[in-house]
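Note that one protein chain of the assembly has been removed; the remaining protein chains are unaltered in position.
Going by the order they are written in, the chains are A, B and C; count residues from 1 in each one.
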Amino acid sequence: MAGFRGYSGQELVAILSRHPHVELVLLEHRDAEDRPQPMGPPRFRKLPCTPETVRAEGLAVVFLPTPAEASMELAPTLLGAGAKVIDLSGAFRLGTPENYARWYKEAHTAPELLKEAAYGLPEFCRSRITGAKLIANPGCYPTAANLALKPLLDAGVIVRESGIVCDAKSGVSGAGRKPSLKTGFCEVTENFSTYAILEHRHVPEILRVSNLEEGELSFTAQLIPIDRGILETIYFRAKDVHSAQDLLDIYQKQYSDEPMIRLYAPGQAPDIRSVARTNFCDLGVQYDPRTMRAVIVAAIDNLGKGAAGQAVQNMNLALGFSETISLL
Amino acid sequence: MAGFRGYSGQELVAILSRHPHVELVLLEHRDAEDRPQPMGPPRFRKLPCTPETVRAEGLAVVFLPTPAEASMELAPTLLGAGAKVIDLSGAFRLGTPENYARWYKEAHTAPELLKEAAYGLPEFCRSRITGAKLIANPGCYPTAANLALKPLLDAGVIVRESGIVCDAKSGVSGAGRKPSLKTGFCEVTENFSTYAILEHRHVPEILRVSNLEEGELSFTAQLIPIDRGILETIYFRAKDVHSAQDLLDIYQKQYSDEPMIRLYAPGQAPDIRSVARTNFCDLGVQYDPRTMRAVIVAAIDNLGKGAAGQAVQNMNLALGFSETISLL
Amino acid sequence: MAGFRGYSGQELVAILSRHPHVELVLLEHRDAEDRPQPMGPPRFRKLPCTPETVRAEGLAVVFLPTPAEASMELAPTLLGAGAKVIDLSGAFRLGTPENYARWYKEAHTAPELLKEAAYGLPEFCRSRITGAKLIANPGCYPTAANLALKPLLDAGVIVRESGIVCDAKSGVSGAGRKPSLKTGFCEVTENFSTYAILEHRHVPEILRVSNLEEGELSFTAQLIPIDRGILETIYFRAKDVHSAQDLLDIYQKQYSDEPMIRLYAPGQAPDIRSVARTNFCDLGVQYDPRTMRAVIVAAIDNLGKGAAGQAVQNMNLALGFSETISLL
Partner (left out) sequence: MAGFRGYSGQELVAILSRHPHVELVLLEHRDAEDRPQPMGPPRFRKLPCTPETVRAEGLAVVFLPTPAEASMELAPTLLGAGAKVIDLSGAFRLGTPENYARWYKEAHTAPELLKEAAYGLPEFCRSRITGAKLIANPGCYPTAANLALKPLLDAGVIVRESGIVCDAKSGVSGAGRKPSLKTGFCEVTENFSTYAILEHRHVPEILRVSNLEEGELSFTAQLIPIDRGILETIYFRAKDVHSAQDLLDIYQKQYSDEPMIRLYAPGQAPDIRSVARTNFCDLGVQYDPRTMRAVIVAAIDNLGKGAAGQAVQNMNLALGFSETISLL
């Protein structure tokens, strides 16, 4: 895997280190600073991130926890050398170069791969993932939002025209490891800030997967002074339901066989600690029958189910391993 | 003032210490633990919280940053002794004993004072505050929510039937200084949690002041791992406006002479650090004309404009001082 | 195991859950509050913490991550029922009832067990642990201090008469999960405080294991606003060495076969993040040959090598498993 010094990359290393069927190789792409390390032999070999390495080592899968620009540059050659690629950036999630250009404000440099890419949300795209060569690992915010919204939208219990509000909050590791003023400790501690109101580049993933119109969703991304974790508070007006249990029934039907989705009793809700350092997506439901207003609380670890954990889940599917290996 | 060891009480002491027209006396009501203190003579005298003290000292105002039960017990006797009372609890905010009983789950023990109490939100109740003997200092969440919503609702630019969402987040000092598992450091750090979904006792203050129906508002209270500060992200569908500036115009008209309200340019928003340790309420506006969805970001310090700061603002009004003394 | 709702208890559950040779049973001793839980069948059976349960279930080992008072009460009956006991409190660490009474300010209620207890620091007491029925798991601070100091003291390179300073800092979980004002979030965040200067009850464990006189050691315990982790900065004047490498050589000789000790290159040092959620003790060395002053930085996770991790290491030894199972 490349990009192993970033936060998603470090988490991938941690998860893959305990995977019984994986031999991990680190692929150097660009420099970044290491943390202090104890003495001793290195745990993993480091090789250049090139097609030659893929061929010489016979790499089955390359993970790309890299920025979209790097992913668009690396993916074609790595695929050409015979590796499957699991990309953690937004490069291959949006289906068309036009959609990418609109939300990422730059031209796509590998548009021929967009059709080929499978969207890596196993709960809804498992069969495509299994046979894919290129997997676009979902964004962290859309993972939680789609797992919360899609079953209810499919069941027709949300009054779409009243609008859905997704108030999303994330830990700082979601912004990556590159130094910036906005992610400096003194700017973040004892603070809470909005940073993308009604215009986050993760919005089109929610619209696409949950089949929503743009005017039906208000999405805001906000920064919590914590390292890792996402909590989304999702509001809508419900119809054809009488209780929180009715909404939970829909989830239970949809997710009864899903190992990574956990539900809470009516009126209870997960917090970020419930899911930190796990690959779970936890869902809680509150409903007020007098006003027909419902609230869903969805929590994931942005580096777990929101990035590295889900990437390994996708690898397990793509390579034919049991889906939850090293994730439970 | 009584309750001087709690967080609102400590903040009151800090603000009143720099007030040029105030001589502060601390009134002992119940015990709590002090922090380590440097040696030296005590800064303030401590006396029992009784009518006798009020009379003997000729206290003009007594602040009650105490729980509602203590406030209902103390307010009648202190008023009887001739002091004005500024109560920071929920005891006298809701107008009727029935409303109090519904939201606070207990009977009101001083119902005769409810009609007399002025609601202490200067921006909308200044004239009543000026002459009041008993001032019910507003809740922290409703202060921000009403300052954000009332001008827009009065101007008729919110589509009420689509519903208003107020996703509110608060620092931990809002829960008070009494030890509890939920506010323990290890439970809160690196966490973010919801704690009152669709049923917070501050909701009726928003309904009452902004003149909303219960079904028109979805309110959620959440805990940020910080000491102090509130940020509310407020969502609605707008009508009869074409831009964020149109919404800002309404605020500018309403608040042009208000010293404690600050506005941000369209698309910009305050964060909690903008208002921490101040008495300001900061408001930012985002609007998407394609979808007619608007988002207001309102930020206050829960111990400032949300409690102690606003209480001093009310005292300044009630005693005829300049409204902003020791608050700017 | 009993005490499974405290922080050490929760960590034990986490570690033992991935242990291939352990079937875990939770033993109810006293009540405490649970965190919100997803729905579904409980992961572990809960039984009363009694000798009958030990016999009926054939429990091989009982962990006691409980206060010293509870451990002194429970250990005799559980041992009598045939279980080995690994106690995480200070109850059985000090060798004599007199020493316990001096430092814990209360009489020991099971003094007959003090001689029998093995001190559970594998790096220096491995053979006694292997055959022990009662294991006194070391305190968190002494674990780091003894691993740092004992090899250097044994090698005679510390000028004892100049005094050794151990400036110790711990995360808040070291204070336990019981609510208290001092561990409340608002008291701890953005703060740093000393809490036991020259008189911590962990001091006698350092004196005893490293064979120090009381006057040779100055120990201070301090609170970092973090959840978990300990860092000790240890100062002394060295003799008979010429460089940091000379001190490292002593560690390398002592610890070359120890799986849980990691060393850093001269002049480098671990931080708390290096060891968080691990069972490692990391050691870094700095030495100034002009002044002959040396500094050792020792880092552990107070819930890992400082409590639950080391307890499992001791269990692995006592039951004849490979020592590092579920710890690497």
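Basically, a contact is a pair of C-beta atoms (placed from the backbone, for glycine too) under 8 Å apart; a residue touches a chain by one contact, two chains touch by 3 or more.
In this text, all values refer to a predicted model and were calculated from it rather than measured experimentally.
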| item | value |
| --- | --- |
| Option from A:Arg177, A:Arg208 or A:Arg277 whose C-beta touches the chain left out | A:Arg177 |
| Sole residue of C:Gln37, C:Thr77 or C:Ser162 that reaches the chain not shown, by the stated touch rule | C:Ser162 |
| Residue, one of C:Leu16, C:Val54, C:Ile206 or C:Val297, that touches the chain absent here | C:Val297 |
| Touching the absent chain when the full complex is considered, from C:Ala132, C:Val209 or C:Ile272 | C:Ile272 |
| Which of A:Glu28, A:Glu57, A:Glu73 or A:Asp227 contacts the chain that the document leaves out | A:Asp227 |
| Contact set of chain B toward the excluded chain (per top definition) | 35-40, 189-190, 262-265, 268-271, 273-274, 277, 280, 282 |
| Residues from chain C at the interface with the omitted partner, ascending | 161-163, 165, 167, 169, 171, 187, 189-194, 197-199, 214-215, 218, 220, 222, 224-229, 231, 233, 235, 237, 267, 269, 271-273, 276, 286, 288, 290-293, 295, 297 |
| Absent-chain interface as seen on chain A, which is shown | 7, 33, 171-173, 177, 179-181, 183-190, 225-228 |
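Keep this in mind: only the chains that are shown with their structure count from here on.
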| item | value |
| --- | --- |
| Far-end chain from chain B, centres as C-alpha averages | C |
| Chain nearest the global centroid, as defined over all protein CA atoms shown | A |
| Rounded Å distance between chain A and chain C, as computed from the means of their C-alpha atoms | 37 |
| Centroid spacing, where centroids are CA-atom means, of chain A and chain B in whole angstrom | 38 |
| Gap in Å, rounded to a whole number, between the CA centres of chain C and chain B | 46 |
| Residue list for chain A, restricted to those that touch at least two other chains | 189-190, 269, 271, 273 |
